[in-house]
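Let me begin by handing over the structure; questions about it come next.
All protein chains but one are shown at their positions in the complex.
Then we have subunit A:
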Amino acid sequence: MEIITSMLAGILFATGIYNLLQKQMLRIIIGTALLSHGAHLFILTMGKLKRGKPPILVEGVEKYVDPLPQALILTSIVISFGVTSFLLVLAYRASLLNETDNMEELRGSDYE
């Protein structure tokens, strides 16, 4: 099971980076979203997937899944959700004002 999820995380990373290297702004944002999904899946894999009962305190349960990675993912998902929505708004405004969504044209060497 860990093998499959780590491969999946790898695929997400690869597609994320491919999208990150594109010129169109929206694709780049999708790339960052995919990257963060890959990272979250990776945290889950690193904490070992299925090796016992759910981490709820009940009498008699000795082996339970490590709850820490899940807590970390929850925090990280919230953060990446916030950043992605901010980035979408930012990209929308920037493309309106600069009249392009192509990163090549957004290079700019003037500072004022």
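Note that in this section a contact is a pair of C-beta atoms (placed from the backbone, for glycine too) under 8 Å apart; a residue touches a chain by one contact, two chains touch by 3 or more; residues count from 1.
FYI, contacts and distances are computed from a predicted model.
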item: Hidden chain of the complex, named as in its UniProt record, picked from "Na+/H+ antiporter subunit D", "4Fe-4S ferredoxin", "Acetolactate synthase small subunit" or "GMC family oxidoreductase"; value: "Na+/H+ antiporter subunit D"
item: Residues in subunit A touching the chain absent from view; value: 20, 25, 28, 32, 35-36, 39-40, 42-43, 46-47, 68-69, 72, 75-76, 79-80, 82-83, 86-87, 90-91, 93-94, 97-98, 106, 108, 110-112
